[in-house]
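My questions all concern the structure below.
All protein chains but one are shown at their positions in the complex.
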Amino acid sequence: MPILKVQTWAGISKEKKRDFVETLTREAVRILDCAPEAVTVLIDEIPKENWGAAGELCTERFPDK
Amino acid sequence: MPILKVQTWAGISKEKKRDFVETLTREAVRILDCAPEAVTVLIDEIPKENWGAAGELCTERFPDK
Amino acid sequence: MPILKVQTWAGISKEKKRDFVETLTREAVRILDCAPEAVTVLIDEIPKENWGAAGELCTERFPDK
Amino acid sequence: MPILKVQTWAGISKEKKRDFVETLTREAVRILDCAPEAVTVLIDEIPKENWGAAGELCTERFPDK
Amino acid sequence: MPILKVQTWAGISKEKKRDFVETLTREAVRILDCAPEAVTVLIDEIPKENWGAAGELCTERFPDK
Partner (left out) sequence: MPILKVQTWAGISKEKKRDFVETLTREAVRILDCAPEAVTVLIDEIPKENWGAAGELCTERFPDK
């Protein structure tokens, strides 16, 4: 039953996606005492240019190194 | 007034999108007795790799045939 | 796998909720050729006062008769 | 920067909410290597009657014991 | 066509809701050069207890004065 959504800057690796899915599923099962099959995890990758923080585009506030 | 959103794996055809828009609009008009012009339908295509089910990435739990 | 969300003014009846769940599940199964057990339907009831249309609160633009 | 949202049936305890906030923040910090202050967690409690599974209202498919 | 959603702590006044609807509609019309009738504004009031910041429930991190 629970749906967990992660909104993060676009470009995270497949390994990090798998880590989020495994971790959030395990923790949701623990906290809600539900079956893993009931848990949905969605990863919403948002381009840095489409994310504003403190009035600035994140591409400008946090330029890639 | 109603907004209906469909979250599904990325890659569905234009015909299926049109089917969803026509069908969900028709059914929302029937159920809510509102005008078709009031209905918004959004289709959110989510990459299979960004969708977790039962603790696994869907690209791995449901590999493309 | 598909998640369908209906955002509508708060206060719809249980019968209409059941109608939405039955109808959207049936149509999603038809369009995506998936199992009914894979379909999640969420109904997000939003108070009319929290919904703006054409620059007005809906409680004022569409007063209850 | 990350926002994590948990959609679950309404009525979970304050302790479970705190557990979700602490756990999801800790894990997001670990996975994304970001500061805890950057992490937002939202808990969206959805009435069981507003959640459909396999074509049924969850109040009917999973009646409270 | 644009939908603008405001997620904020529950309990804001009707005047502030009207201000958000009027302001966001006016600014969306200006930026996107669309008609006011095309703009939807949704205000999602989230209880402070359901909002986590820096690993804490906001009811505890920002207690009401």
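Which chain is which? They are A, B, C, D and E, in the order written, and residues in each are numbered from 1.
Just so it is clear, a residue touches a chain if its C-beta (ideal position, glycine included) is under 8 Å from a C-beta of that chain, and two chains touch if they have at least 3 such contacts.
Computed from a predicted structure; not experimentally measured.
Q: If the missing chain were put back, which residues of chain D would it touch?
A: Counting only chain D, the missing chain is touched by 3, 40.
Q: Would you write out the residues of chain A that touch the absent chain, in ascending order?
A: Residues in contact with the chain left out: 7, 46, 49-57.
Q: Touching residues of chain E against the unshown chain: what are they?
A: For chain E, the residues touching the absent chain are 1-9, 12, 16, 19-20, 23-24, 27-28, 31-32, 51, 53, 58.
Keep this in mind: only the chains that are shown with their structure count from here on.
Q: So which chains are sitting against chain B and chain C at once?
A: Neighbours common to chain B and chain C are A, E.
Q: Quick one: which chains contact chain D and chain E both?
A: Both chain D and chain E are touched by C, going by the contact rule given at the top.
Q: Select, from A-C and A-D, the pair of chains that is joined by more C-beta pairs in contact.
A: Comparing A-C with A-D, the pair joined by more C-beta contacts is A-D.
Q: Would you kindly tell me how far, in whole Å, the mean C-alpha position of chain E lies from that of chain B?
A: 25
Q: For chain E, what residues touch not just one other chain but two or more?
A: If we look for residues of chain E contacting two or more partner chains, we find 40.
Q: Are the chains arranged, by touching, as a line, ring, star, complete graph, or other?
A: other
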